[in-house]
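The structure under discussion is supplied below as structure tokens; questions concerning it will follow.
Shown here: the complex without one of its protein chains, the others still in place.
The first chain written gets the first letter, and so on, giving A and B; residue counts start at 1 in each chain.
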């Protein structure tokens, strides 16, 4: 009897699985905590200077100071306030990460949608190309590209975005394919809606939650790439500060002050965790089968 | 002109799919039929008989392997994409799953107004007004215009689907298992609504269903499909009182009728 017991039929309750996505998210503690964390991170980065003062102001009396009333997180080897530098670094890191996300979403969505809408041969070709890109470790590819095109915040955003585009393409394709097979799409065709209007007016609103979840995950990955490259000296260049460069500076003076590595390290950790959690929570909330558990 | 005024003419229509390298699945195989203007043509068959594929071919939503479909004298194969979309004013479909057939992120007003937005240059307020008329026509309160599909019951969603189908005053509506997914008491309501609309708007129906009793109730002419072919066609009276093909007889014998026990008991008294 075990085989028949394993699969209970769907319940008769009509309301199941039809609650708005925001309400469903609000029932998930992890989603709420990660969303609040993201909001706080964004707010702090935006208000970096008003909160903590200038990231480049040098206080020669306080070099490598421990946390105190004047400098909450201490100072670095030039006497600059660590909190101010971390917040300012966060602004740049998040800017690069959001830039990368925008590039990845634009390129990847187009890529995936064309693959879904095109004929079988073209679609398969495009997806195999995406698979091939995904087979190469992104950091390795990023190293080569940065070495070739030079390092600036903008090239960094562009390169990370392109690297993360195949991932987005896969998600975009499967999201659109689901909608293409739907009854309401057939109904739209039968009404005489043009293909372009069908995709953008009818299908995209239904596919977009999956893409928003992917966008959140992309931000997390992009933060990781930026930090890695900057740590290796191939990302953001001093005197501009990002979490990656702060980590590198701190690493150089690891034996004199632990604060300088711990603070940006924790910042990177928290940011990646928050964006990752929010993205996967959103994905799960969108999947009614997972929602039931 | 002959006695019948044909709206749909299907000639030697086939739709074959390649399955694997050597096998061909004949979903629709050399089917010919004529649907007269204003009548209801019933198409009955079991799952996999090809009735759904045939209904999509008639609407030009699928491309036949061979044969032709003419609607109102126009050969669908000769129309380009643009002309075909314009032709869709004349022919609409109502699908089986009433909820899935509606875009879940659009309001009822947007859903019913979509054909108007596509085919008619109409100011927004006029469109909203027309949507309310259409909702009234299918028996829904105008307050539903601002609701979303998931806020409605299955039967109400099917009424919305019907409102969308009649929005452009088409000549032909394909009803593809349109009452199969709704509850019995709602099914009777929808059947009445469909007949009412047919009388008011002079619609021609292609009524596709696996339910023989419903097909009999709705149709003037009935065709029975089995494995991609039409095995028997006839007027309702003839087909249901004197079925000729063995498959038709088998289908009729299998219909579970309520009350046989009661009737037997009644007869014994």
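Everything that follows uses one rule, which is that contacts are C-beta pairs under 8 Å (C-beta built on N, C-alpha and C of every residue); 3 or more make two chains touch, one makes a residue touch a chain.
Criterion: contacts and distances are computed from a predicted model.
**Q** I want to check something: the complex is missing a chain, and I'd like its UniProt protein name from "Cytochrome-c oxidase", "Monovalent cation/H(+) antiporter subunit G", "Carbon monoxide dehydrogenase" or "Oligopeptide/dipeptide ABC transporter ATP-binding protein".
**A** Of the names offered in "Cytochrome-c oxidase", "Monovalent cation/H(+) antiporter subunit G", "Carbon monoxide dehydrogenase" or "Oligopeptide/dipeptide ABC transporter ATP-binding protein", the one UniProt assigns to the missing chain is "Oligopeptide/dipeptide ABC transporter ATP-binding protein".
**Q** Looking at B:36, B:122 or B:188, which makes contact with the chain not pictured?
**A** Of all options in B:36, B:122 or B:188, contact with the hidden chain holds for B:188.
**Q** For chain B, which residues lie in contact with the unshown chain of the complex?
**A** Counting over the whole complex, chain B touches the hidden chain at residues 46-47, 139, 153-156, 183-189, 191-193, 195-196, 210-214, 216-218, 236, 240, 250-262, 265-266.
Here, only the chains that are shown with their structure count from here on.
**Q** For chain B, which residues are in contact with chain A within the complex?
**A** On the chain B side, the touching residues are 59, 61, 85-89, 91-93, 95, 97, 100-106, 114-115, 118-119, 150, 153, 161, 164.
**Q** Tell me, which parts of chain A touch chain B in their complex?
**A** Counting only chain A, the residues touching chain B are 14, 18, 182-184, 186-194, 197, 202, 205-206.
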